[in-house]
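Please read the structure below before turning to the comments.
A protein chain is absent from this complex, but the other protein chains hold their places.
Going by the order they are written in, the chains are A, B and C; count residues from 1 in each one.
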Amino acid sequence: QPGAAPSQPEPAATEEAHEEATAEPTAEEHAEEATVVTDVELPEGWDGGWTVNAPDLAGQPIQVYDIPKLIGIDYFNATYKGMQEAAEELGNVTVTQDGPTEGRVDRQIEFIENFITQGADAIVFASNDPVAIAPVLEKALSQGIRVIGYDADAEPQARQFFVNQATFEAIGKALVESMVAQVGEDAQVAIVTSSLTAPNQNAWIEEMTKYRDANYPNLEFVDIRPSEEDQNLAFSVTNDLLLAYPDLAGVFGLSSVAFPGAAEAVKQAGKCGQVAVVGLSTPNVMRSYVKEGCVKDVVLWNPVDLGYATIYAVRAVIDGTLKPGDTEFEAGRLGTLQVQGSQILLGDPFIYTAENIDDFNF
Amino acid sequence: MNDSRSQPLLSLRNITKTFPGVVALDHVQFDVRAGEVHALLGENGAGKSTLIKLIAGAYQPDQGEIFFQGRPVTIDSPRTAAELGVAVIYQETSLYPELTVAENIFMGRHPRGALGRVDWKRMAREAEAIFQAMEVEIDVGRKVGQLTVGNRQRVEIAKALSQQARVLIMDEPTAALTARDVETLFQIVRRLREQGVGIIYISHRLEEVFELADRVTVLRDGKYVDTLDVADATPARLISMMVGRSLDTLFPKVEVPRGEPILEVQGLTRAGVVEDINLTLHQGEILGLSGLVGSGRSDLAQILFGVHPPDAGEIRINGRPVRIGSPQAAMQMGIAYVSEDRQRLGLILPMTVKENSSLAILTQLARFGFVRVRQEERLVQEVVEKLQVRTPSIHQRVANLSGGNQQKVVLAKWLLCRPQVLILDEPTRGIDVGAKAEIHRLMSELASQGIGIIMISSELPEILGMSDRVLVMRRGRIVAEFPRAEATQEKIIAWAISDRPVAESAGSAP
Amino acid sequence: MIRQRADVRPDTVGWFSLERFTQETVLAIFLIVLIAVLSFIRPDFLQSRNVLSILLDSSHVAVAVVGMTLVIVAGGIDISVGSMLAVCAVVGGLLAQAGVPIPVALAAIVLSGTVIGFINGALVVWGGIPSIIVTLGMLSILRGAVVLVTGGSWIRNLPPGFYIGQARLAGIPVPILVAAVVVLAAALWLRYAPLGRYFYAVGANREAARLTGIPVKRIQMASFILNGTLIGVAALIFATRFSAIQTNSGVGFELLVITAAVVGGVSIMGGSGTVWGALLGVLLLNVIGSGLVFLRVSAYWFQAVQGTLILLAVVFDIVRKRRLGEL
Partner (left out) sequence: MVKEPAMAETALPTARPGKLSRTWISQESILLVILLVIVLVLSRLSDRFLTAGNLLNLTRFFAEIGLMALPMTLIIISAGIDLSVGSIFGWSAVMLGFAWQVWGFPLPVAIVICLVTGVVAGLLNGWLVAHIKVPPLIATLATLAIYRGMALGISQARPISGYPDWFEFFGQGSIGPLPTQFVVLILFTVVVAIFLARTPWGRYIYAIGHNAEASLFSGIPVARMLMAIYTFSGFMASLAAFIFVSRVTTTRADAGTGLELDVIAAVVLGGTSIYGGQGSILGTILGLVIIALLRNGLSLAGVRGDATVVVIGATLILAVFLNRVLRGEKGDAR
């Protein structure tokens, strides 16, 4: 019954927001419409948001809009590919991708507004900023548009479910473990991140640090440098790090651009095997480095699966087969996925190695 | 030889050129022979510069033909003109401020060395040689942007001389030069004439025409008036041909009783620029400031106008000591300054006559912060009529006015300010005789209203004709002072040139 | 520093005056002092590998900055170079992927730069549109076009012969050699070729240049075409240095190149500046970049420190010029 209660427009991330868990009307709607009723009863402890007065489209054809962090990069091409695959399988889903050409949240907001105007049935997103994107998503919810996140979450109350490719904790752990396996517990390593403000990367760094503190206190993170989605910068920054820290034993490359850039630098410095490169990226980009032995393994989920699961989640939410409180759901060829609260778990991060990397093409 | 002298080197027939709203040239004819100096006269805006720009290939005529040595030619670009052997000294300097003096002279015609590369050393040598011939000393490795106006003009002359032209066009080459420079320039021109070069010479200084030219052509309002042999001409006749009527006096000086001192300067010094300047300016007085180019007259004026701060010294206005921190402050104290470099410092060329004229009084024209446009137009219209600025309307861009009319717009701006102290830096540079007389008459009128005027001029007749007192500057100091009655051309030059002028020409040192 | 006045102001200057310090000298001194300080604190800063690494990082920027210098000296500006870099690299990559012979693909990288430079030049010279506007538009057009054509996929798995940027000649990486040749050639050309001098004339005073009979429009056109070609060469270095061509590469590259040029004393007003100065600008930026890593300046403060150093270098020069009365 908390779900049935009228809700105040909540600022992001206050405690009541988590408990009361209703759609958040934006200020101007609030002026007209004092009472907002969500479409379903929200169970106790549910932290997500929900649609208001959503049309019943169960089994009907639907139009889904996908708004990735930015368009025109391999990673989000891969997630989109998975979405298309799912849409084809389901037969009654159309997915359209559009978004900014640079990872700017203000542009993303603009696009989402346009999707709302266009009359989307559902919006799936990967946010550039969890808080900034929330008001516009809440507006979508309040107009009956289903909203599901993937890859990078928003404030929970601004979307219904989030398809979590891998928890920050799991990634942090996998990265540190992979590094320690190669350089030992007693070593200096540096981090090449994407941009200093990137939320996902920052969360991973935080988890890596926590995990390191708890398990390998002698593993020293000597420096963090940004590479701004530019392989040239990633390359030269890694080069600088290699020279400025002669004892450097390993480099983390925390994005699909930073990782190959760092690997390239280590390779061209002739330090393959002496300096470990560990990170997150897509198999296609990393294949040559893995095969040459410059990179042992690549940590990543399968982005195609991520997009695939996301569309299945949309369909399930609309058809009513995925509701708040459910603990699992059927995602086509992926089988049964776990649901924790409002998060759908894709599973453990995947480790690509020289043995299996050829099985993937994205 | 005689034959080639009489056959025109270059001749123009029936030339017409119009600009939107202006007929600049209306069926004009003109020719120049080898080995002559042909002067081109006319009021401001008569079309002289337009005519030579047609010859130089900068403009194309709407109508008419040009013949070179009897053959019809089309001069469709400056390059064609150069190939015909036409070299031009333009009225407004057209130099490259960022490049060195030597390169400015040889741009487009660099001396080449091995492999066709630019031979910088030879270029510098040749440039130096030209300046030696002109008897001036300029570091040819210096950027032109750092030179004074006078020196820029010299570079412009050197550039034209270096071209070994068959037709040399000089559009007011002496406007920024002093007597001594003019003399060396004339020697060079005479030498070129000997060598058979045809020279077209434009100037508003009639005495130069009589000294130098063989023939003279007069234009009025874009129309051809007549061509005379100089031997047959008199100043009065030329003036009436130009103006369409006769002018009574050239320097209509009115005696005004000297009033209270308004501006007093004591020990004014700015390191490296001016030193220990003492002067007093009274109400109703015209103080002539003479000296050679670079003697620091403009610098002094600019310090008084608040452009540069002095290092030491005291300035008093109406007896009260003041600090003049900016031109704006100077204006508030009633000081106005008409700069010598009208294109760069005097005018905002792309703006209209109206906007330029009212620029300095806009805040006074404003009510509640808004400019009263009607009143603005009325005031500007009045002053434009008073100064007889030749312009289709006050909404014309100043860039489209002739040089002399541009100068009048600068004056208009400062007249509207109603200053107590008016500093005029070369006020009649490039102004035709009629307008010059007009400006001089205006100066007298302003003086009689009690305004104190400091007039900087390199034209000695003007200094002698208009000043109540003459100060001579040399190397940043005031070296001599003469009351009107005692001032002579010789004395002024003597003090301006040398530290210790010979006894007989000496004036009273201040 | 009292200026001695002569009868006629000589406009001359002695050998020991500030005037003899050109902007390049000042910048070189600034750079040397910076390197001295850096290597005093971190002696290993000057190890040969780091020097080589700085030069290697500078190589494609140096080539690009030569092009930018040409354009700016001739009175224009080109802010589309970042997108241009991406287009050129992608064109070459796609061709190589499609099985075109490697030399052809490599030539296509350079040529596509020439073509884009021509388009920029045509719009400016014949279209009469200010270069900053043309290239601001081209910046988005080219960037959008790359994404449209490639869909954003990186270009990988090119034949080994493609990666000439990773090769070395006599132990020196090829990009450094290419950059050295380009810089040297351009510097000599701008200084000693009469045509090179025309660039300065056109940039310093277009009307005067026209009156001197210099083909102003053709020079302007040439500046854009040369710039495009040089961006093509920069892209050639850039695209063949790494195992993959990033299709959204070169974002913000224009800012880097313009910063290097103006720090190097290329006047944004046109008509002045040298290739040497611009090269010093590039080196300065890269020395600061690498130096701050050696000094362990936190990445968070990196930009603030870098910006301040740039400003210092610029202000220092301006104060020098002001003392000379040039401003």
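Basically, a contact is a pair of C-beta atoms (placed from the backbone, for glycine too) under 8 Å apart; a residue touches a chain by one contact, two chains touch by 3 or more.
Keep in mind that what you see is a predicted model, and the values were worked out from it rather than measured.
Touch, as defined at the top, links the missing chain to these shown chains in the whole complex: A, B, C. In the complete complex, the residue from C:Val37, C:Val104 or C:Leu148 that touches the missing chain is C:Leu148. The missing chain, though absent from the display, is touched by one residue of B:Lys53, B:Arg297 or B:Arg475; that residue is B:Lys53. Looking at B:Gly21, B:Pro257 or B:Pro483, the residue that reaches the missing chain in the full complex is B:Gly21. Although one chain is not drawn, its touching partners on subunit A can still be listed: residues 8-9, 11-14, 26-28, 31, 71-72, 96-102, 104-107, 109-111, 113-114, 117-119, 129, 131-135, 195-197, 199, 202. Where subunit C meets the chain that is not shown, the touching residues are 74-76, 123-134, 136-141, 143-145, 147-148, 205-208, 211, 220, 255, 258-259, 262-263, 267-271, 298, 300-308, 310-311, 314-315, 318-319, 322, 327. On the side of subunit B, touch with the chain left out of the figure occurs at residues 19-21, 53, 58, 90-95, 97-98, 145, 305, 307, 326-328, 330-331, 337, 339, 343-351, 355, 359-360, 362-363, 365-366, 369-371, 393, 395, 397, 399-400, 413.
Here is the rule we use: only the chains that are shown with their structure count from here on.
Set against the Cα centre of subunit A, the chain with the most distant centre is B. Spacing of subunit B relative to subunit C, judged by their CA centroids, is 43 angstrom. Of all residues in subunit A, none touches two or more other chains. Multi-chain contact residues of subunit C (touching two or more other chains) are absent.
Interface of subunit C with subunit A (complex): residues 42, 44, 47, 49-50, 53, 57, 143-144, 146-147, 150-154, 156-157, 166, 238, 241-244, 246-249, 251-252, 289-290, 293-294, 296, 299-300.
Within the complex, the subunit B residues that touch subunit C are 56, 58, 77-79, 81-82, 88, 90, 94-99, 103, 107-108, 110, 112, 116-118, 136-139, 142-143, 145-148, 150-151, 180-181, 271-273, 292-296, 474-476, 497.
Only residues 71-74, 76-77, 101-102, 196, 223-226, 228-232, 235-237, 239-241, 243-244, 246, 257, 260-261, 264, 268-269, 284-285, 287-289 of subunit A touch subunit C when the two sit together in their complex.
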